[in-house]
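So, chain A:
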Amino acid sequence: MSGGSQYVVAAYAVIWFLVLAYVVVLGARTARVGRQVEAITRMLDRREGREGDDGGGGAD
Partner candidate 1 sequence: MSRRRQLAALVRKDLRLELRTRETIVAMVLFAIVMMAILQFGFGTRDDDLTRFVGGLMWVTLAFTAVLGVGRSYVAEREQRVLDGLLVSPVPRVVMLGAKAIAIFLYMTAVEVIVIPLVGVFFVQGPYWDAIGWIAIAALLANACIALSGTLFSGLALFTRARDLILPVLFLPALVPVVIAAAGATHAVAGGPHDMSEWRGYCLFLLAYAILFSLVSVATYDAVFDD
Partner candidate 2 sequence: MPGERAALIWGVVATILVVVSTIGVFLVAPEDADQGVIQRIFYFHVAIAIASLVAFAVSCVAGILYLRTRSARWDDVGEASIRIGLLFSVLVVITGSIWAKASWGTWWVWTDPRLVTYLIVVLIYAAYFVLRSSAEDDRRMRYSAIYAIAGFASVPLSFYSVRVAESFVHPVVFTGSGANMPGSMLIWFVVSQAAMIALFIALLEVDLVGRRSERALRRLALRLENA
């Protein structure tokens, strides 16, 4: 590479590396929200199952 084109490539790479890193952070948050929703759903499932046992009626 000549005439400083490596600097242009470096600048461009830095930009996309950091923007991608930011998107990954956003994605990680979405993943956390998804995990918590799953946990809540499981908890609700269990609770419904227990209520079903107490009432004597079949949950299924």
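Keep this in mind: contacts are C-beta pairs under 8 Å (C-beta built on N, C-alpha and C of every residue); 3 or more make two chains touch, one makes a residue touch a chain; residues count from 1.
Regarding selection, all candidates are chains of the complex that A comes from, given by their letters.
Because the structure is predicted, anything quoted here is derived from the model rather than measured.
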| item | value |
| --- | --- |
| Touching partner of chain A in this complex, picked from 1 or 2 | 2 |
| Contacting residues of chain A [partner candidate 2, same complex] | 3-5, 7-8, 10-12, 14-15, 18-19, 22-23, 26, 29-30, 33, 36-37, 40, 43-44 |
